Structure formats: C-alpha cells, structure tokens
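Left out: one protein chain. Kept in place: all the others.
Residue numbering begins at 1 within each chain, and the chains themselves are lettered A, B and C in the order written.
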Amino acid sequence: MLDFTPRDPNYATRVHSSFDRQQVMAWIGAKLTHLAPGHCEITLPHKPDLTQQHGYIHGGIIGTIGDTAAGYAAYTLMPHDASVLTVEYKMNIMAPGDGELLIARGEVIRAGRSLVVARADVYAVKAGKETHCASLLQTLMTMHGKADE
Amino acid sequence: MLDFTPRDPNYATRVHSSFDRQQVMAWIGAKLTHLAPGHCEITLPHKPDLTQQHGYIHGGIIGTIGDTAAGYAAYTLMPHDASVLTVEYKMNIMAPGDGELLIARGEVIRAGRSLVVARADVYAVKAGKETHCASLLQTLMTMHGKADE
Amino acid sequence: MLDFTPRDPNYATRVHSSFDRQQVMAWIGAKLTHLAPGHCEITLPHKPDLTQQHGYIHGGIIGTIGDTAAGYAAYTLMPHDASVLTVEYKMNIMAPGDGELLIARGEVIRAGRSLVVARADVYAVKAGKETHCASLLQTLMTMHGKADE
Partner (left out) sequence: MLDFTPRDPNYATRVHSSFDRQQVMAWIGAKLTHLAPGHCEITLPHKPDLTQQHGYIHGGIIGTIGDTAAGYAAYTLMPHDASVLTVEYKMNIMAPGDGELLIARGEVIRAGRSLVVARADVYAVKAGKETHCASLLQTLMTMHGKADE
C-alpha cells in the first residue's frame, strides 16, 4: 500500500542531524534509538524533573516524544531539501508515564505530497515490562524547498 | 449556560498546590499567572533549552503548557477531594513558538460530573505583540475521592 | 488579528453553490442558514431517520454538520478558483443531539495560505433552549487552482 521507499537515500543522516539540533531533546534526555523509512523510535529515561503532581512523567512530555517520533517517521520520507512541520496531533493517555523509561514508536500511515499522516504509540517500561501508555494521531506538512538547516 | 461556581471555595489553594508539585513546571520555567473558576493561565518565558531544530519552542512544550492550563481550568471546578486526569487532547499548531514568552489560556466548556471538556489557546508574545500560536481541545476526568496529595 | 476580508467578493454565491451540490445535505435536511466571511451556520431539524439507539441524532451526523459548517467558514476566505478539503477534525460530544433542531456554527481561527484551522460548535435546541452539544476543531486545505465545479 504505502511506498516506504525514501526519496532521499541519505534520510538517516538528515533526520539525525535535525534531531541533534532540537535542544529540547538533549535537555529532557531523549535519544533517537531506531530509524527506518516511515518509522522512528525515541527513548526517554525517567527523570524527576519531568514529572507531574503524582510523580509520573507529565502528559505534555509524553506528547513531546510522541510528536517527535511521528514527526521524524514522516521526515524519513521527505525530499532532502524539505523540512517538516507539525500541523496538529491528538493524543490519548491511557496509563501513567510510570517506570524507568518511555519508548515512543512513530510510523507513517499516509504519505501525500504535502501532507503526511502518522501515528505514534508510547510505552512505559517498568521492571522491563511495557505498558501502552499513549496513542497519537498526527498531521505533518512537508515544507518543500526549505531545507532543515 | 455553564455553572462556573466552584464546588470547593478553596479551589485556588488546591490548584496552586498541585501546580507547585509538578516538577516539570519549575523545570521548564512555567508560572501559573491567573486563576478563576473555569479558567487558568500559564506563562512560559523563552528558553533555548526548550527549542526544536529551528530555534522555536518545541510543539510538545507548547502542548505541555496548553494541557496544563486547560487541566487546571477544569480542576478549579472539581470537588476538594478529587484529582484531575488528562484523558486526551488535540492541538493545532498555527504559528511557531517564537518570541519572548508563551501564554496558555485554558477555559472549561463543559463540566460534567466525571468528564470535563476544556480548551486552551496558546499565544506567542514577540516584542509585546500576541500571535495565536496553538489551540487545544481536551477531555479531562474527575477522579472522585482521590485527593491530589 | 485575523483578516476576515474575503479574497473573493463573490464568496457567498460560491459557497451556496457548493453546499447545494452536497447531496447529503438535502438528504439529511440540513440548510445553510447564515454566512459571513470566516463564518458559516448550518441548521438541521430533527428527523427520526438520523437517530442512534437512544433516539438522539447520531454523533456522526452531528459531526457531519459541524464538519460542513467549519469547512464552509474556511471556504468563504479561499480564492474563487480553489476548492476546500477536510484534512481532519476532532469532535467532543458533550450532550445528546436531543431536541427539535441542531445548529452548527463554524468559524475560522487561522487562515493560512494552504491550511486553514477552524472550529465549530453545535447546539441542540429543545423547546427553544440551546444546549452546547458538541465542539469541533478542524484542519482544512485550500486546493489552489481546482475550482469547486
């Protein structure tokens, strides 16, 4: 169905370079741990600085890594001279961000010429066990002719 | 239409106390700058640590303060022995998080017994001028009998 | 803030003509009852054919008129040779579609060159009293150079 053949053979370099320029990723301690055409995984170790009033990772931070995972999944499929913009996303939080780390897995579900639809699922890993913590559905825009840096 | 008479006369103390226990708010530098029944405003000064690859505040951080503003707007109307849970939200990002500060204004649009619907609008303030940067629509749940601390 | 000056002075003729070509609107019995730049109102009288299992108007039909109201609010601001496409919407249903008619009021909150963000609020009118029944937040796309008919 979907053509997950990247138009840019150097997509991985381009995505990693963009990720590395997101200061907020280093600041929260998130890492880009897997990348493939139409797919991206972001991992975030637990950190008390990121918690809400009950000691779990704040929903907005869960959204931050979900947004980023889905966004870079989309960006793998964009041309080399384009940048990516989040138009909107919707996230359901289904369980608290509780555990030693969070993993956000983004994947493209529709890659159009200008708009890309992607989703991300976020898992909380506690004592090695994954709990499905959040699900995002997202729209992204390809900014043609505006290279990311 | 909506009954914005708080059931808990001490709602402001309860909300401020909960906000103060969100470590992530202090960490990003957000402040609770206005509170009224069904309304909450959060202000976030610009900080390079919070930026994405183009130097603007990351969309996930915009979502973090929007989520918090709408969530505490809802929490003002909840009973004293309840806590608040974000079920889900959807956010449209309409302009970059560009400027000296962001202001998120949350307001309740429907307060049911267990579910509350709220929205938040986020503005980017640059050289004193507000630009409408994001709009959120959110569902929250009242956790009856589970005080926040 | 927003420039609600329509680029096409004949926007009303264009929107009404498009609405009239939506066979589903006639079929459900919806009428376009108000139009202004960036605004559109759709009215739907109650009809047992449109109900769900509890005798209220089905949520999907509430979404249908909300989608249409927000979409045509956006379309008032588009150029004469463009058509409008719904990219996505999110709707909270806050009260049943109960009463003699439903009114959907759509308004643009951000009109970009290609993407438009709009919202719609749907009210159920029972014995003359309006209840806020649903709220939508929507993204639309301007299809430049593709006239609607």
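Remarks
One rule holds for everything that comes next: a residue touches a chain if its C-beta (ideal position, glycine included) is under 8 Å from a C-beta of that chain, and two chains touch if they have at least 3 such contacts.
Quick caveat: nothing in here was measured; it's all calculated off a predicted structure.
The residue from C:6, C:37 or C:63 that touches the chain not shown here is C:63.
Of the listed positions B:46, B:90 or B:119, the one in contact with the omitted chain in the full complex is B:90.
Counting the whole complex, the residues of subunit B in touch with the unshown chain are 87-88, 90, 114-115, 117, 139, 141.
Even with one chain removed from view, subunit C keeps its contact list with that chain: residues 18-19, 21-24, 27, 48-54, 58-61, 63-68, 83, 85-93, 148-149. Residues of subunit A in contact with the chain left out of this view: 1, 90, 92, 94-95, 109-110, 112, 117, 119, 132, 135, 137, 139.
We take it that only the chains that are shown with their structure count from here on.
Using CA-based centroids throughout, the chain positioned farthest away from subunit C is A. Here subunit A and subunit B face each other with the same set of residues for the most part; over half of the interface numbers are shared between them. Subunit A and subunit C have Cα centroids separated by 32 Å. Spacing of subunit A relative to subunit B, judged by their CA centroids, is 23 angstrom.
Among all residues of subunit A, those that touch two or more other chains are 87-88, 90.
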